[in-house]
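A single protein chain has been omitted from the complex, and every remaining protein chain is retained in its original position.
After this line comes chain A, so read on.
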Amino acid sequence: MSTSDHDHDRERDSEATFGDYGGQYVPEALMPALQELEDAYERYVLNNEDGFMDEFRERMRDFGGRPTPLQRADRLSERYDRDIYLKREDLVHGGAHKLNNALGQVLLAKYMGKERIIAETGAGQHGTATAMAAAHLDMPCEIYMGRTDVNRQRPNVYRMRMNGAEVNPVEAGSGTLKEAINETLRDWATTVENTHYVIGSVVGPHPFPKLVRDFQSVIGREAREQVQEKAGRLPDSVVACAGGGSNTMGTFHEFVPDEDVDLYAVEAGGSSLEIDAESGVAPNSATLSTGTDGVLHGAMTRLLQSEEGQIMESHSVSAGLDYAGVGPELSHLVDIGRVTPVSVDDEAALNGFHRLSRLEGIIPALESSHALGYLERAAGTAADTSSGRSPRDEESSEELGDLVVVNVSGRGDKDLETVLEETEKRDLEAAPEVEVFDG
């Protein structure tokens, strides 16, 4: 990188916004903490003060298991008649990319002299990663999790508690990620003087979207090097699922300057992209595809909201994508045409889950299954195109190109109960006979 490029990056990093998005929309009590965090981000993350980044990378290697492989998926490649590479973030310690950010932030909190860690979690992967990082670095930790998510992600609740974290179920609203974030912000507003809030995605007030992106950008940095090593060139496209957008931004960030590489953010289409205005419920979490601009949880971004500004309850079969907001940088990248938002519904995601499990021996998280569902829809063979294909899909198939990297953001052990239950309700072409599991 040339000096001028570097200067440009530094200037950009000191800004609180991405185009029209981002900012700091939080109660006044939290503002000094955000300033303190901005200062710590600049010193430790950007300037490696006290060897922070060296320690972070070493811990990610020895405790976290990095680098993760970029694996050529032979049977998927055969099926789609092109080269499909999987970035195996499911192999990070804890089973998801979430540890990259959680370990980074808990370590940063330690460097900042904070004494307590709080976090929110949807699917439980971020909560689990934070609990692991806190145990690893000997910090007390409390996790807020919506009641609905506690019920549908029990294995992760157990894991958090095994690692010594306290799990606080949140009863409000639909009991998902949005409510958990509200409650964590309230805790933080009370305890801000000694507590760091480990935000789990590229959302929230500045500098969180940049901080989380930087900790996660190791995914794309590795993938970019690995694909050149293995295939001898950059991919034609990169595909990642998008809820809040942490694995998405982590995977895309290093590819953003490579304008020949198409970036696809796959959102949760839930049961429908239509919004039920009467009940104020969006039966999807496809914020980039269908949302409008507004302010939620500290940032201006794309949201699922009513015309009057009330935030909608979202839906996805995947708890980790079930969120009415999305990272401000992703909203910006979509606006300027660098990232293409697409979506697949719950059923396509479930099929994606079963397909990867059967064909490649990898059980993916339901979040990642959306990326795999999109791959099938965009690159699928003619025989599998009977339903749900819009005219645009043909175009997407060409645009995906001959060399595709798909981020497998996490492993699906946590989702087995949900998958069995949801599969039984449907007649899924890719699914095994789930009834046989009863005996």
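Throughout what follows, a residue touches a chain if its C-beta (ideal position, glycine included) is under 8 Å from a C-beta of that chain, and two chains touch if they have at least 3 such contacts; residues count from 1.
The criterion applied here is as follows: contacts and distances are computed from a predicted model.
Chosen from "Tryptophan synthase alpha chain", "Methylcobamide--CoM methyltransferase MtbA", "Monovalent cation/H+ antiporter 3 subunit D" or "Cobalamin-binding protein", the protein name that UniProt gives for the omitted chain reads "Tryptophan synthase alpha chain". Of the listed positions A:37, A:118, A:160 or A:185, the one in contact with the omitted chain in the full complex is A:185.
Looking at A:51, A:65, A:113 or A:309, the residue that reaches the missing chain in the full complex is A:309.
Among A:169, A:294, A:380 or A:401, the one in contact with the hidden chain is A:294. Residues of chain A in contact with the chain left out of this view: 16, 23-33, 35, 172-173, 178, 182, 185-186, 189-193, 292-298, 303, 305, 307-311.
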